[in-house]
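Coming up: subunit A.
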Amino acid sequence: MGSILRIEKLEKSFGGVTAVDGIDFEVNPHQIKALIGPNGAGKTTIFNLISGIYPVTSGTIRFKEQIIDGLKPYIIAEKGISRTFQNVQVFEDMSILENVMLGRHCRTRSGFLAAALNLRKTRAEEKRIREYSLEMLSFVGLEAKRDEAASNLVFQQQKLLEIARALATEPELILLDEPVAGLSVPETDEMVQLIYRIREIGITILLVEHDMGMVMQVSEEVVVLNSGQVIAEGTPRQVQNNEAVITAYLGERETENANYTKS
Partner candidate 1 sequence: SVWNWVPTLKKPLVTYKVGALLSVTGPAAWLGTPERNTVRMIEEEINEAGGINGHPLEVIVEDTVGDATKTVTAAKKLISKDEVLAIVGPSRSGTTMAVIPIVEEAEIPLISCAAAEAIVVPVKRWVFKTPQKDSDAAIRIYEYMKEQGISKIAIITGTTGFGDQGRGQLKKFASEFDITIVVDETYGPEDTDMTAQLTKIKASEAEALVNWSIVAGQVIVAKNMRQLAMEIPLFQSHGFGNVKYAQTAGEAGEGIIFPCGRLLAVDTLAEDHPQKEVLTRYKEEYEAKYNEDVSTFGGHAWDALYLVIEALEEVGPDRGKIRDYIENKKGFVGTGGVFNFSPEDHNGLDKYAFEMLAVKDGKFVVAE
Partner candidate 2 sequence: MLTIRNLKSYYGRMQALKGVSLHVEEGEVVSLIGANGAGKTTLLNSIVGLVSSRTGQILFSDTDIIQRNPRQIIRMGVSLVPEGRQLFAPLTVIENLILGAYQRYRKDKKSEIKSDLEKVFVLFPILKERKSQIAGTLSGGEQQMLAIGRSLMAKPKLILMDEPSMGLAPLITTQIFQIISELHKQGTTILLVEQNAEAALRISSRAYVIETGRVVLQGMSQELLHNQEVRRAYLGREYKEVWE
């Protein structure tokens, strides 16, 4: 079976800055893969390219062997890629349940006319949307808060909400941008468990994270970027001991410094 996501010679520049500078890597189905690298290495930019937020400067992105670069974000979502954001992006004025129901949008149909007339089939569909969304909310453990405004959630819960919303789109590939940044150790642990459960329901995961403890634990493969280029790729152990990765990213692992990561 081929890769679910294949990135080839991907390039992106903003005016003078080349944020992504010729990158190749693939993600295999049912894998948990991590993208790491120093700040400004281009990780988020790659996510933005995959999800269609930015047009690529050159190179291709294939999802299930189909070229998806150049497509609109919503079409990419329909095709089965969903994501979370580094700076949490929940719809603040909407309730938590509505946030998740919005994720269901691309899997449902009824349009303006049906909505205006409130047809029976529309109501039935709305009911299905609600049920599915509630399921996703309980999957991440937020079902108790479903009617609260999203802005009332604490940071960790907002992250969970983003994941529930992403799951509601029924993705095959989910992109998680720093899922545990700002979380305490026990919360990180919970998140890791959630990530495993997401994989168990058959979803492939590509994540970006700076918490090395977490990355080393969950990911099966790691791609390391620096200045928009891949400088290493392999199992966590391999990259962890790679000289280039240590100088560019991890730093000398004196005992003292090692403790500064969240473990």
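A word on the picks: all candidates are chains of the complex that A comes from, given by their letters.
Quick note on the criterion: a residue touches a chain if its C-beta (ideal position, glycine included) is under 8 Å from a C-beta of that chain, and two chains touch if they have at least 3 such contacts; residues count from 1.
Note that the coordinates shown come from a computational prediction; the quantities given were computed from them, not determined experimentally.
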* Structure fact -> The one of 1 or 2 that touches subunit A in this complex is candidate 2
* To do: Give every residue of subunit A touching candidate 2 within the complex, in rising order.
  => 14, 17, 37-41, 43-45, 86-87, 154-157, 178, 181-189, 210, 212-214, 216-217, 236, 248-251, 256-263
